[in-house]
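Note that one protein chain of the assembly has been removed; the remaining protein chains are unaltered in position.
Note that the chains are named A and B in the order they appear, and that numbering of residues resets to 1 at the start of each chain.
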Amino acid sequence: MKAALAADNLIEISGLRFSRGSRLIFDGLELAIPRGSITAIMGPSGTGKTTLLRMFTGQLKPDAGSVLVAGQEVPRLSRSDLYALRRRMGMLFQNSALLTDFSVFENVAFPVRENTDLPERLLRNLVLTKLQSVGLRGAANLMPSELSGGMSRRVAMARAMVLDPELLLYDEPFSGLDPISLGVVLRLIRLNNDALGLTSIVVSHDVAEISHIADHCFVISEGKVIASGRPDELADSESELVRQFMTGAVDGPVPFHYPAPDYRQQLLGSS
Amino acid sequence: MTLFMQLQGSLLASMRKLGAVVLFLGEILAQCPAAFTRPRLISAQVHNAGVLSLVIIMTSAFFVGMVIGLQGYDSLARLRQEDILGAGVALTLIKELGPVVTALLFAGRAGTALASEIGLMRATDQLAAMEVMAIDPIRRIVAPRFVGGAISVPLLTAVFNAIGILGAWFIGVYIMGVDGGAFWSQMQEYVDPSDIGEGVSKSIVFGIAASLIAVYEGYNCAPTAEGVGMATTRTVVTTSIAVLILDYMITAFLI
Partner (left out) sequence: MESSRPRELGTGLFVFLGFAALLFLATQTTDLDEYAGDEGYRVTARFEDVAGLKVRSQVTMSGVNIGRVESIKFDNDRLDAVVTLRINSQFNRIPDDSDASILTAGLLGSKYVGIGAGGADTYLAEGSELQITQSAVILEQLIGKFLFSKAEEGDSSASPAATE
């Protein structure tokens, strides 16, 4: 049973516990992500979605529980095994994280230069192909400071894909984009996933956008997965919290007001 | 009582920081052999840390040399001992002022640049992105910068000393009329090779300390704009204190 599951799932997480200081971030989180799909991980701000991605890449270690990526227990990998596993992953950071001193071309070439001994001519072709696929071959000689937010997001995407990873992680890929750039990024995520046979994980709270492309969604709140399923299933969820999140209602299980003493009492009965 | 507790707290914090910095040095040293396989990365950092500090070092050195020449001449003239000006200037510069002032200027010019550069990479997730790309940021970013800085400081110190002595020569011999022959011969008479050795070993230790503190503060800064600013400030403060403490310790050890 377990072995059969492992064949289908690229990532399996069980019993994940993690706390930062006194704050418990994950409390027995369970999650399985099938190969070849686009999975959305959603949840209110501050629930540790980005932290979860860093568990997949081994940048953070859980306090307890198992994080299986491609059949390997990430927290227990040796340094060299972890680096070998990371070569099979790509990650798109929220602020793109392009290297400021390098041109667009050199940014995309960077992981190839550092990790392989590819001859210059092949490298050039590879980088230009990836830039072409995100529509920025013409921008190869620009510096990151000359790019718009949407463009640098696309360069970062080309860089994340340049070593042909099996797994692509997107951390808030839509934040701060204009509608056109957003549409482009959405289309690229879907296109890459299908054309390259990737497994994609998108962390986002842009419910409407992610619903267009995700095959499967997880909603995380208070350290646990509170709902999972197809995007349209989640919209009709029985859980009030999930519904509030999916529809974006102002008040609900997540209250509009931060906990405070009674309003009238504080205004009238002071000192 | 609270003052005592505060004192105790800050003492503990300093010890913790000392430990963290030393552990970080171990991490860097472990990656240094790998860094040395790519000398181009290191030479680029020697350029950033050394060549770009050259103007401030040479200018400061000439004026420091002139001031020591002037003050030294004034004091020695009262004792009718102007002839040993060269010796006094050379010993002051080689043993003490050269290494210390160079390290402090280095912290202000190159150390802050290093800390803010690495801090900015931390704040914009560039370091995290490298980790995910299976590239060790300590090997690729930190180690070459540390080595480049540690190489640059002794060289800058030598330049500082030479220019400083020329500055003192200019004032003493050219302006104040000390005999040029006596200036150099008294210097050769009294400066011992071990004095130069003391200066060079100081500059090597200061170079390691200043570069290490700069890359440590940058690498471990809070990933915000404010954090980067604080990292650069702390680089200057910590380096200055560390250099002065180390200076005393080395002097006491070598004398």
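In this section, a contact is a pair of C-beta atoms (placed from the backbone, for glycine too) under 8 Å apart; a residue touches a chain by one contact, two chains touch by 3 or more.
All values reported here derive from a predicted model rather than from experimental measurement.
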Counting contacts across the entire complex, name the shown chains the missing chain touches. B
Per the definition of touch given earlier, which of B:101, B:123, B:142 or B:159 contacts the omitted chain? B:159
With the full complex in mind, choose from B:70, B:191 or B:250 the residue touching the hidden chain. B:191
Just name the one of B:22, B:51 or B:77 that touches the chain not displayed here. B:51
Note that chain B touches the chain not displayed via residues 43-44, 46-47, 50-51, 54, 90, 94, 152, 154-156, 158-159, 161-163, 165, 184, 187-189, 191-193, 195-196, 200
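Throughout what follows, only the chains that are shown with their structure count from here on.
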In whole angstrom, the CA-centroid distance of chain A from chain B equals 43
Chain B partner contacts - residues on chain A that touch it in the complex: 54, 57, 59, 83-84, 86-87, 89-91, 93-95, 97-100, 110-111, 114-115, 156, 159, 163, 169
Enumerate the contact residues on chain B facing chain A in the complex. 120-121, 124-126, 128-129, 131-136, 140
